[in-house]
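Quick one: this structure, given as structure tokens, is what I'll be asking you about.
In this view, the complex is presented without one of its protein chains, the others remaining in place.
Going in written order, the chains are labelled A and B, and every chain counts its residues from 1.
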Amino acid sequence: MGIAELSTAINTGWILLGAALVFFMQAGFAMVETGFTRAKNAGNIIMKNLMDFCLGTPIFWIFGFGFMFGGTGKLFGGLDLFTSAGGDWATLIFQTVFCATASTIVSGAMAERTKFSAYCIYSMVISAFIYPISGHWIWGGGWLSQLGFHDFAGSTAVHMVGGVAALIGAATLGPRLGKYSKDGKARAIPGHSLTLGALGVFILWFCWFGFNGCSTVALTDGAWETAARVFVTTNLAAAMATVTVMCITWLRYKKPDVSMTLNGSLAGLVAITAGCDVVSPAGAAAIGIISGFVVVFGIEFLDQKLKIDDPVGAVGVHGMCGAVGSLLVGVFALYSGNEITREGLIYGGGFRFLGIQALGVVCVIAWVAVTMTIVFQIIKHTIGLRVTKEEELMGLDRPEHGLTSAYADFMPAVPTILGAGVPAPVKEVPAPIKSESPIPAASQDTPSEMHKVVIIANPSRFESLKNALNEIGVTGITMTHVMGCGQQKGASEYYRGAPVDMTLLPKIKMEIVVSAVPVEKVVETAKQVLYTGHIGDGKIFIYDVSEVVKIRTGERGFDALQDE
Amino acid sequence: MGIAELSTAINTGWILLGAALVFFMQAGFAMVETGFTRAKNAGNIIMKNLMDFCLGTPIFWIFGFGFMFGGTGKLFGGLDLFTSAGGDWATLIFQTVFCATASTIVSGAMAERTKFSAYCIYSMVISAFIYPISGHWIWGGGWLSQLGFHDFAGSTAVHMVGGVAALIGAATLGPRLGKYSKDGKARAIPGHSLTLGALGVFILWFCWFGFNGCSTVALTDGAWETAARVFVTTNLAAAMATVTVMCITWLRYKKPDVSMTLNGSLAGLVAITAGCDVVSPAGAAAIGIISGFVVVFGIEFLDQKLKIDDPVGAVGVHGMCGAVGSLLVGVFALYSGNEITREGLIYGGGFRFLGIQALGVVCVIAWVAVTMTIVFQIIKHTIGLRVTKEEELMGLDRPEHGLTSAYADFMPAVPTILGAGVPAPVKEVPAPIKSESPIPAASQDTPSEMHKVVIIANPSRFESLKNALNEIGVTGITMTHVMGCGQQKGASEYYRGAPVDMTLLPKIKMEIVVSAVPVEKVVETAKQVLYTGHIGDGKIFIYDVSEVVKIRTGERGFDALQDE
Partner (left out) sequence: MGIAELSTAINTGWILLGAALVFFMQAGFAMVETGFTRAKNAGNIIMKNLMDFCLGTPIFWIFGFGFMFGGTGKLFGGLDLFTSAGGDWATLIFQTVFCATASTIVSGAMAERTKFSAYCIYSMVISAFIYPISGHWIWGGGWLSQLGFHDFAGSTAVHMVGGVAALIGAATLGPRLGKYSKDGKARAIPGHSLTLGALGVFILWFCWFGFNGCSTVALTDGAWETAARVFVTTNLAAAMATVTVMCITWLRYKKPDVSMTLNGSLAGLVAITAGCDVVSPAGAAAIGIISGFVVVFGIEFLDQKLKIDDPVGAVGVHGMCGAVGSLLVGVFALYSGNEITREGLIYGGGFRFLGIQALGVVCVIAWVAVTMTIVFQIIKHTIGLRVTKEEELMGLDRPEHGLTSAYADFMPAVPTILGAGVPAPVKEVPAPIKSESPIPAASQDTPSEMHKVVIIANPSRFESLKNALNEIGVTGITMTHVMGCGQQKGASEYYRGAPVDMTLLPKIKMEIVVSAVPVEKVVETAKQVLYTGHIGDGKIFIYDVSEVVKIRTGERGFDALQDE
């Protein structure tokens, strides 16, 4: 074994490390997109992020890789179905994970209202065809690369492609219900977990060292120096963009905005991606600062002027900063490989390089915008692109995936969270005999014949009690999680060595309004089910009820409380 | 320094990268297992995942490594206490993290009902003895490796060992309370955070590139080519398994199931692990598809036919797909190293290889099943394997770890979340003088002598108010987190540049039913504590109460409201 093979070993290891890191960006995107949207769509968003990768992987293997690298045509590569990449497996996996990045960007902008089936289809089209074609122009030996267009790790080839597709998608879909008020003012729809969103940003930043740094696809022959400089410029641009966004939001909204600042990090990372190998640290800092402005004002412009609803800012981050970052290569390029060549505008390199960068950006925008418009229009007019209004209000988890909640214990939708001891299945109970007395009209003078029974009890008894009440004919129960603060002082527990104050304990409150079922029967049943003889068994309260109205039927009083 | 040492440097770096990634699988397992189970056990599951690694690390160092690699016997290695692995530290750390993977698999299947102390013990036994012995057979020069059994990165040696132990454990424990209805029908017990579960799956997939890819334990001498192909086959199998599961659940349950699809990714990863170095991409895709079927129907069979309750699907994923993946090596093996040798059945390699794979799988199943049955039976009949019914209903966090909740602010169990300003400790108050009047029976005609006072106030005032009410003799308070929507229009805040609608603000509702304590005293006390003169101080509502019953004592009316 000689130097050459050793060199191959080193370089392949570097590419594979990059592939693993770029794969892990999927986790970052999933967390950012889920965290910045609402809990009722969390399962759906996870599923979309998972599936674009899982559908994209075989599709890119079957079609995409060939279109991108299977030949040296000006416009597309060739046909190389089920590619073996000429035995260059490292390149195959490396290119696969890059392709998946482009397609996953789209899901964020179209979140919370896109049909899952439609998503699967267009994400396959992007992986099979749209990304590989423009990718061929830039990286596969196509016309842009022949012109000298420089896009080191994919500000244009990956991020802007994803961002433009996201823009077309979000515009075609229309905004989420409630996003714009009647007079067209944009309203905030806060995400359900900024913590997970932030985790996603940190994961993405971490993986970007692989995305940019390992795009040298080598360490030997001086590539180690380029790779190291790429690490520095990537990190510095991201940091400066973050600081810039923080300062802008601090000035504009009086307070530093958390979620926009997190977007700022991604903006800097996207923008530096094209030129990370050719700019100096100072150039990287400048690109970071500029991308900070682009992302804040870009997102505002899209959101408030164009009224395109992009829940996670994908268009601003990936589309706009991808384009601007690609252009800025023509301004700040200093190095070529490890040589100082001063091709950028500010170093006196003239406008030619910048012109080529602009041409590339414009052509790729046109390519993606036209093809994605066609794709989305076809989907819209066949299987449909958007869920129904009802499904959107309910959240997509339930109608699209049969998932009552991605957070079952926090937004409880099923009784299992209450852990019951082999509970009886709910029996079909005979309808109670209807009282013959005329139903009193709503009036405060009529003596109350309806009672509200409120039971405060241990959460673990809920299911047994619900079943027992069902059996005596009670069908309507409202349950609330409450905190009880009474005699029941808990045993002392320790948390990190300090005693925990246990005077407040979780309880459930069950509210039942009865008329046909006698109050005493409810009380006796509850006592029977809940009695253990220990402190904390709970209490029952009884109140008078003046009137009840069942909305669907308009029935009042006694009738409103009966099942049909 | 020559080529040889450079080669060692490269290969050691590759192994260490793998070790770090395989370690990080612990995070993936912890998130998957926590996310797919209930919030009330989250701390316990975290702790088990942490401790199997932390106990396993020294145990494997002291005992396990020697049993596995300390000699070339057919059945076990040797005794090499506190091993230094012959100075081969890279191998020691690499093997340690693999061992920990096997033992952590078990915790998922036995989640939500296993005693923590029992868990610590059996996870030490697995690390010390059970995993190392079968590991020696396969990787340590034992009888299976001599026969030609091929298990590249551990479908059998790691995953199936963990999965079979998980099966024996879950079967010995019995199902969680409430998992099966009286008529034996399996019921869904949804996990408390699919988002964290999904994050765990992404982490595991990421780390699997280290698990499989770095199991070449070299990059030089052509190993770089194998490693790159392993990346491709691993990724493709996982993607195809995921797509397959999505399609199956879409057809069977009408909707693509999120959590089962996530299991699908893991199924593909487990199945490809044995043969990732010898199959082609097409073979990997086939293994992925097959493992998708195995995991869906395997989990259903276990859950609904065998009635073995495996909360996270560990048996289906690691046990069944580990076994099937190991067998499929005999079907799809194409390469040997980087040579095409066509040993798999479909390439005309005959049944011999498949037979050896089958023999290995059966023998390892037998080894683990027998030894783990003995281990679990001993634990069951000495310290006990399962928590009590009460502990299980309460969730294991509290009885096992003294942790009121892993999510204190969301399922609040301690008042500290309400942040009070150095509040007075709860004083012992003299019992109020008991009224001499006879307690009225429950009747709507009796004039109410009990009143419900409802106070809506700022959450930050809760603790002060609670203490003040305690001092005037009020001991029973029910607190609910509510949203108030009134005059108090909040100051305008911005979220990503869009104004936030602040007409709804978090409030607390305190409900108090009093009889001995005069209503006016409660009102005055509340006014005193809550008054600040600013909008948002809150309101007090008073209602009549018809009756109160204390469940433990059966007392009614006035008496039910007094402390003893």
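In the analysis below, contacts are C-beta pairs under 8 Å (C-beta built on N, C-alpha and C of every residue); 3 or more make two chains touch, one makes a residue touch a chain.
Quantities reported herein were computed from a predicted structural model and do not represent experimental measurements.
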item	value
Candidates A:S117, A:Q304 or A:T480 - the one touching the absent chain	A:T480
Residue of A:H159, A:R229, A:R461 or A:K527 touching the missing chain in the full complex	A:R229
Contact with the hidden chain (one of A:P190, A:G337 or A:P506)	A:P190
Absent-chain interface as seen on subunit A, which is shown	3, 6-7, 10, 13-14, 17, 21, 38-40, 176-178, 180-183, 187-195, 198-199, 201-203, 205-206, 209-210, 213, 219-225, 227-229, 231-232, 235-236, 238-240, 242-243, 246, 253-259, 261-262, 265, 280-282, 285, 389, 392-395, 398, 402-404, 407, 410-416, 426, 442, 444, 452, 466, 475-480, 493-501, 513, 543-552, 554, 560, 563
